[in-house]
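Let me give you the structure first, and then I'll get to my questions.
Note that this complex is displayed minus one protein chain, with the remaining chains in position.
Moving on to chain A:
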């Protein structure tokens, strides 16, 4: 009897495997963090496979560099997890196709009319600190710059190797314009160190080595919801906070264009949008405020959102980087 059951089990397993092979495969290129079980990948895969009659396959790694190297022979049907810092270059390749979605009713503080890159979630940059440890948090960007050099130590990400670092560079440039270099000179003595990526910086903050870290306004939500710890808060500045969306796009060369389009539809569906807040610790791109998890509804948010469009960001990146390097060299 037992062996029969095992045989039946094995056969049905083979049957499902064979069925899986018959199904079309949608290949989605995504960043490394995306596909781990703590990232949004597994939930997306499960959700989409339930409606698509297909096999969604993630390929984790450096999304855009890989697509650029592969050119029009890329295996990717979809690229997800792109940031606005690379869209100008991605667009110039002509490899991406329009998303065909209605973006007029997105729930973002920024109006979105990009026909190719579709946002699926967003957040805004913020300095995060521990309110039980830091007595005198800055109440504005100006105050942060003017604070004495031993008031607090901040850890930031390198704009040459990290998206968060690059967004910070643009944030400062957007607020201070021609005076950005002077702003960096004021900030530099309070910068404990510059890390290659967000993870190292955030780890140094949670270990207590740094008083403040460059992260996102949504970071405290993780600590509240997953750790029941409300001591980590975002410093909210009246100058405005820099907007940071995460994007998805389909490729022109996709062998399953209908499936790819269906995936983009799914991205804006209530199912996807409903789970992305806690899967990726950021705001969904299209979900009414009242449907957000409670913690997200009550997160302190800046009144003003800053955002440089793609062209301006691309134009300012080089000079802003040079200013940043000069300011730290002094």
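Convention: contacts are C-beta pairs under 8 Å (C-beta built on N, C-alpha and C of every residue); 3 or more make two chains touch, one makes a residue touch a chain; residues count from 1.
Basically, contacts and distances are computed from a predicted model.
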Refer to UniProt and select, among "Heme exporter protein B", "Thiamine/thiamine pyrophosphate ABC transporter permease ThiP", "Glutamyl-tRNA(Gln) amidotransferase subunit A" or "Acyl-CoA dehydrogenase", the name of the complex member that is left out.
-> "Thiamine/thiamine pyrophosphate ABC transporter permease ThiP"
Would you mind spotting which of A:39, A:109 or A:302 touches the chain that isn't drawn?
-> A:39
In the full complex, which of A:100, A:140, A:199 or A:298 touches the chain missing from this view?
-> A:199
Omitted-chain footprint on chain A covers residues 30, 32-33, 35-39, 57-62, 65-66, 68-70, 73, 75, 85, 89, 153, 158, 160-161, 166, 188, 191-196, 198-200, 202-204, 206-210, 219, 222-223, 226, 281, 322, 324-325, 328-329
